[in-house]
Every structure is written in structure tokens, then in C-alpha cells.
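The other protein chains are all here in position, but one chain of the complex has been omitted.
For reference, chains read A and B in written order, and residue numbers begin at 1 within each chain.
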Amino acid sequence: MSLALTLKEIVARLGGEAVGEVAAPLTGVATLDSAGPDQIAFLANPKYRGRLATTRAGAVILGRGDRDAAKMPCIVCDNPYAYYARTVALFHPARAVRPGVHPTALVEKGARIGTGAEVGPYVVVGTGSSVGDGAVIGAHSVLGERVHVGTGTRLHARVTIYDGCSVGERCILHSGVVIGADGFGMARDAGQWVKIPQVGGVRIGNDVEVGANTTIDRGALDDTVIEDGVKLDNQIQVGHNSVIGAHTVIAGCTGISGSVTIGRDCMIGGGVGIVGHLAICDGVTISGFSFITKSITEPGTYTSGVPAMPHGEWLRNAVHLRHLDELARRVKKNTGDDRE
Amino acid sequence: MSLALTLKEIVARLGGEAVGEVAAPLTGVATLDSAGPDQIAFLANPKYRGRLATTRAGAVILGRGDRDAAKMPCIVCDNPYAYYARTVALFHPARAVRPGVHPTALVEKGARIGTGAEVGPYVVVGTGSSVGDGAVIGAHSVLGERVHVGTGTRLHARVTIYDGCSVGERCILHSGVVIGADGFGMARDAGQWVKIPQVGGVRIGNDVEVGANTTIDRGALDDTVIEDGVKLDNQIQVGHNSVIGAHTVIAGCTGISGSVTIGRDCMIGGGVGIVGHLAICDGVTISGFSFITKSITEPGTYTSGVPAMPHGEWLRNAVHLRHLDELARRVKKNTGDDRE
Partner (left out) sequence: MSLALTLKEIVARLGGEAVGEVAAPLTGVATLDSAGPDQIAFLANPKYRGRLATTRAGAVILGRGDRDAAKMPCIVCDNPYAYYARTVALFHPARAVRPGVHPTALVEKGARIGTGAEVGPYVVVGTGSSVGDGAVIGAHSVLGERVHVGTGTRLHARVTIYDGCSVGERCILHSGVVIGADGFGMARDAGQWVKIPQVGGVRIGNDVEVGANTTIDRGALDDTVIEDGVKLDNQIQVGHNSVIGAHTVIAGCTGISGSVTIGRDCMIGGGVGIVGHLAICDGVTISGFSFITKSITEPGTYTSGVPAMPHGEWLRNAVHLRHLDELARRVKKNTGDDRE
């Protein structure tokens, strides 16, 4: 199904400079290690430069500094990794939208389906909801009432969006995503928990991607907000009233409690936990498996994951974690020193 | 869609004491920071008391001790946070049940749908199952065979309940919940894993809430049990044969292994891991991101999450975690002391 393209044809569409030309059109993209003569590879990480000598790739995408490193035809560009992304998209265009509402889809009265939108089998669209032009609603997705899905947005199969939540334009929501379930709010009263109705919504900006089985809870009173360009991996939990700033990316299995404000252009690793009611400023990187217990006010990288070691070694060492305070006191006493 | 209510009307329904009265009926609830003159705010946390001076709220819910702190009309009550919860419910009553079985729902012969129950589009209800009076089964939910859903319980869209599992009365199960998938049990034999059929069930009590994409496995031989009033947040995993005691609350992304017994009235944070075959007594609080490796027999708070720090600092410090034992030995030697 993929196209066949020469270097000239690629640079005509994506820019960059073609150095040399392939003998026969290329049929796809591959890594330096696995590419064959009919494929184009890419060099984005300098530590793989040595592989240029051994690759069987018919052509290579590389940065200006590597211009002379390749013996084969190549495309020279400013950002070879982004160029690689666009080249893959060129060879593998997204599945075309198939406009129309599947006969098994249930679109309630008062819901509006945009021009050229595709509504898949067994989809349910509630009253007062709207699906933007050219949007795709995958099979078995359920949109509650007063939901808005923006132009060109694509929901894969089995996405749920609760009442009153909105998703912007050109977003991608993967299978199993749940937008707008109730935030986890309750009040203790007489030995029982009283549910606090969650009457805020979820507002998702444009160009957001949400990974499989990720959940984003609706706000208690105000909305939970995901700003433009945010990319969320799979199985992330976003608590009620949190705000994730534009172009921030978050890797899988990370849990964000309620009322957390995360800035723009942050990079948050996988398996991270963030305590509620914190603020994280713009430009913060959080290493995978870290636990964030305080607000972060300075850009930079923050970390707390303890690397694994052989089990016996861990047993010998970890036992002292319960006695660090005593150890520190002894050392202080020893050094006759009261400095902390 | 919300109502308009005076303080008098609110206290007539929820109790408490109205001090003064609003000029015009209130239309909703908001935080002290965001409320306008037609909204009622609440003061539940003393650290926000200063905001009483600046809020634009038309009225405020507060505790007896704060009676004189407000200059505007207010409702004085014993538990302002619980009162806030009930006030929100007053302004935003739950969506009314729409009794009836949607024509696309498949209810197998021998299944019983209670009076006034709502069975949504594309729902599947298996043989021998029953849906209680006034219950709501959301679109695309799948109930296996011999499943019981109690009176007034509400399943949002896309919930799965496997064969033979039961859910009590007035429960709420959010989208993507899976009740009764097989527990993770297998026996090693000749270099392969033999599946142990999981023939226990899941029994969920009354007034339980289960968050989006949470999974509760069926027992191996006996049942997995969630007692009355338990509140589970999103993306929690409950292993087979575990028992969670009444009115215990658990925050998102927590993983509970198999055969764990958790007491009543516990509060377990998010991202916690609990090793299998442990018992945790009543009244235990576990901080977020903690790892529970032993049974807990005393009420109190337990913790192990390591707070993040700037990456360079962490690198300098974490390297010593592999040498704590050596460090401790040196200190002992130094102090001429063999005490642990």
C-alpha cells in the first residue's frame, strides 16, 4: 500500500537537500540496522554514526554536520529526527476518513455530525453533542450529552467521553480512553463517605494525543484542562481539576493527583507519581518513576527513582534506610560537629 | 439546568443554620476564589479563612467556629465539607433514570431486569443475570451470566462484569471497569506455566464506587470481596482473593496483589503497591507511592515514597544507596561500637 518515492520527490514535499539520487524509488523507511536498498534510514543520534558504514539502506536522512559521513545518497536537513517522522508519514499516510454515519450508530436527536465526518459502527452520540468536520469516531465509542469533538479529531475504537466534555481539533484518542469520569472527591461524615458530585468538565485543546486506557477525570466544580499539543502515553491517570500546560509530554503509567498544575513544555517520565495541589513550572523534566511531593518552581530535571540492584545487595543496604537518622547522629557526634 | 435556591431553602433540605439571607436565589456552588454573587462557596480548610475577606461569593458554608468570620450571609454547620458535598448534589441532581430496555440491548432469556431500571444501547445481559430496580446499565456494558447488579446501582458506559460476579446496591462503576477477570494464577510445570482456572467470583457490597479502568479480579477458589462503602479511584488493580474492608478509600493507580486483606476505614494513597498475602488492620493510612511488604497490625500512617530532588543532587546521593551497609560498618568501627 506504500508509495515509491525518489529523494527528489521527498525533498520536494518535505524540504531539505537531496545529495545524490537513488537508482530506484524508495518504498519505505527503516532503521540503519534493518533497512534494505529500497528503504531510507535516518541518523538522528550521533552514537549510531558508525552504522553508516555498515547499513544496507538505499539512502539516509542526516543532519548538516553529518553531510560528509554518508557514502550513499542522502537527504541533508536541520532536524533529521523530525524529518524521519515526516518521511514515515509520507510513505504511510493516515487511513483516509470514510465519511458517513454507520447504520448501526445511534446519533441522538439534536446531535450534530460535521461534514465529512466518519461515525463508526455501534457508536453512541448523545443529545446536544457535536462531531467536527472530518472527525472520526471509532467503533463502539460512546459520547455522552453536550460533548464536543473538534474538526479532524480521531477517536479510535472504544473511547468514552462523558457528558459536557470537549476535545479540540486534530486530536487522537486511543482505545479505552475515558474522558470525564468523576473525580475522586468525597467528604467524611459520621463514619461514611459522602460523594461530592463532580460537576466540572474536561477541556482538551488542539493537537493533543491521549494513549490507550488513559483516564482524565472531570473537575469537581471547575474544569480539568489539557492544553494544546499535550501528548499523553498509555494508562496515565489525570485527577480532577489538574491543568497540563501546552506541549507537555507524559510517558505511560504516570499518575497525576487532583488540582495539580503542570507548566508548558514539560517532559514527564513513565511511572511518575505527583501529589495533589502542586504546581510545576514550565520546562521541567521529571525522570521516570519519580515521586513529586512539592511544587517545582525552577526548570530542570528532577529525580527520585531508586535503581534496582542484586537482591542480596539490596537487602544488606535497604535495612539501613530505617536507621539513617541514627547513623547520621553518630557521625555528627563523632565529628564533634552539629552542622546538619 | 440547575435550580435556584435561597439559604432558607437549602437549610430546609440539608439542615444547618442560615445566618442572614441572600438577596436573590443562588444558582450554584463555587470555590471562594471563583464564586460570584449568585453562588455559594464553602470554607472547609482553615488555611483558606483569609479568602473570606476577598471572595465575591453571595453566601458561604462554614463551620461553627467560623461563624463570625464571614461578613456575608452564610450557613453554619458541623461539617462544612460534607455540607458542601450535599449542596452540590442539591444544585446538580444525578441524571434521572430513564426506565426501559433500549431496543438494541440484548437481554438473554432468563435474565431479569428490575422495575424502573434503565438498560442502555448495545448492552449485553447474559443468562441468569439480574439488574436491580432502578439500576442503570450504561451503553455498551457487558454483563456475563449469573451476574447480579443491585438496586439503584449505576454502571457508566463500557463496564464489563464477568460471569457469576455481584455488585450491591447504590454502587457507581465508571467506564472501562472490569469486574471478575481471571486472577493471575498459574503453576510452573516442565518449563511452562499451567493456568489455574479461577473459579471464585467477585462480591461487591453496597455504596461502593469504582473508578474508570479499575480492575478487580475474580478469586481462584473463594471470592474477591469489596465491602460496603469502599471507594476506589481510577486504574486500581485488585488481585484475586483480596478483601477490602468497609469504608476504605483507595486513590488511583494503586496495585493490590492477591490474597491481601485490608481492614475497614483505611485510607490508601495513589500509586501504592501492596505485596500479596498480607493483612492490613483497620484504620491504617498509607501515603501515596508507598510499598507495603509486610502486614500492618497497628493503625497509623505508613510511608516509603522517596521525594524527588534535582537530578544532580539525586545522582550524588543515590550512588551511596548501594554502599549504605559499608558506610554503616565504618561508622560502627569508628565509634568502637557494635550496636545495630
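In the analysis below, contacts are C-beta pairs under 8 Å (C-beta built on N, C-alpha and C of every residue); 3 or more make two chains touch, one makes a residue touch a chain.
The structure displayed is predicted, hence computed values, not measured ones.
Among A:Gly16, A:Gly58 or A:Gly176, only A:Gly176 touches the chain that is left out of the view. Interface residues of chain B facing the missing partner chain: 106, 122, 124, 140, 142, 144, 158, 160, 162-163, 176, 178, 181-182, 184-189, 191-197, 199, 213, 215, 217, 221-222, 235, 237, 239, 253, 255, 257, 273, 275, 285-287, 290-294, 300-307, 309, 313, 316-321, 323-324, 327, 330-331, 333-334. The set of chain A residues touching the chain not shown comprises 29-31, 34, 44, 79, 81-82, 84-86, 88-89, 91-92, 94-95, 104, 120-122, 138-140, 156-158, 172, 174-176, 207, 209, 211-213, 229, 231, 233-235, 247, 249, 251-253, 265, 270-271, 288-289, 305-311, 314-315, 318, 321-325, 327-328, 331, 334-335, 337, 340.
Keep this in mind: only the chains that are shown with their structure count from here on.
Averaging C-alpha coordinates per chain places the centre of chain A 26 Å away from that of chain B.
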